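Have a look at this one before I ask anything.
Note that one protein chain of the assembly has been removed; the remaining protein chains are unaltered in position.
Up next, subunit A:
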């Protein structure tokens, strides 16, 4: 009898809590040992993932002869490497080119994709389903198929050798981002737009004064992802810029050329410490970007008070009595998204989801997206039985 209660009691007591832990009820020596091993494995892999960074950083400070000694703290510090690389390679030009291209590419794709996404999300027109199906289909199209003809198109216009082909196509939106943004727009309550319509707001005004300011977090996501993709893009730079002068290179192309320049097979001395300096330089902006936008890269994004405030500011700017309800109760629960998970096009679902903090009754959210771990409490759409039952799956 007593054995029974001791086994059952913790389970029962934890059943009412939101996240009942499995291990907790029986905290034996075995489970503590398990936790310790768990942590050791975690730390081991963290070290494995971080080692190349540490190696890179250390090697960039070493003299040539010590690069391969694999010490993480250089025996001889040689910061002159940085000066040397700065003098030998047109780094400033490369970074300038890369930043220009990345900003243009990310900026254009953010604006164009959201315009298109808004068109698909709000308006009803003949052929909408088929056209959106086409958008999704282009996501599956391997890039290799259009590589050659796209080059020939740019060549016929006479723009090969300029950096326009590296961002020009972003003026027309990109399937993945259109999908992502549309999912976001569908999460905004349609009634507020209908109401604005009654108040005489134009279609453009609805996009520019309402949908756009409400969606800034999702714009940030799209911008960051495209910035990263553009910054890392080697193949396009190889195709469109390789024939030109070294000053016109982007950072990845420049580093690739530096790798060749310093390699012994090409008459270099094997000055790999210089290559490491350059590699450090191409990585650092991404790490800084990650430091600031980490939440957007991994977690998607979480509901914030600022967003609710912004929503009410927009509402009051647009004016009109129909806004008052929305103004009083801004939807604090917003869909979350993550870059990689957003590519969930294959089994994406939509659901009219949970009632959220603030009382707006129906907020439609993309459930195929990664739920934000931070927003678990407010927006655990995947776990709410109601949301689950009304889920639709389409392929």
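Note that in this section a residue touches a chain if its C-beta (ideal position, glycine included) is under 8 Å from a C-beta of that chain, and two chains touch if they have at least 3 such contacts; residues count from 1.
As a convention for this text, contacts and distances are computed from a predicted model.
> Considering the UniProt annotation of the chain absent from this complex, which name among "Anti-sigma factor antagonist", "Sugar ABC transporter permease", "Phenol hydroxylase P3 protein" or "sulfate adenylyltransferase" applies?
Listed in its UniProt record, the absent chain's protein name reads "Sugar ABC transporter permease".
> Out of A:81, A:97 or A:112, which touches the unshown chain?
For the chain that is not drawn, the touching residue is A:112.
> Any idea which of A:93, A:136 or A:153 touches the chain not displayed?
A:153
> Looking at A:42, A:83 or A:216, which residue reaches the missing chain?
A:42
> Tell me, which residues in subunit A touch the chain that this view leaves out?
11, 19-22, 38-39, 41-42, 45-46, 49-53, 55-56, 59, 67-68, 70, 112, 115-116, 118-120, 122-126, 128, 131, 134-135, 138, 140-153, 155-156, 169, 171-173, 178, 203, 207, 228, 231-232, 234-235, 238-239, 251-252, 255-256, 259-260, 263, 265-266, 272, 275-276, 278-280, 282-283, 286-287, 289-290, 294, 297-298, 338-341, 343-344, 346-347, 349, 370-371, 373, 382-383, 388, 391-393
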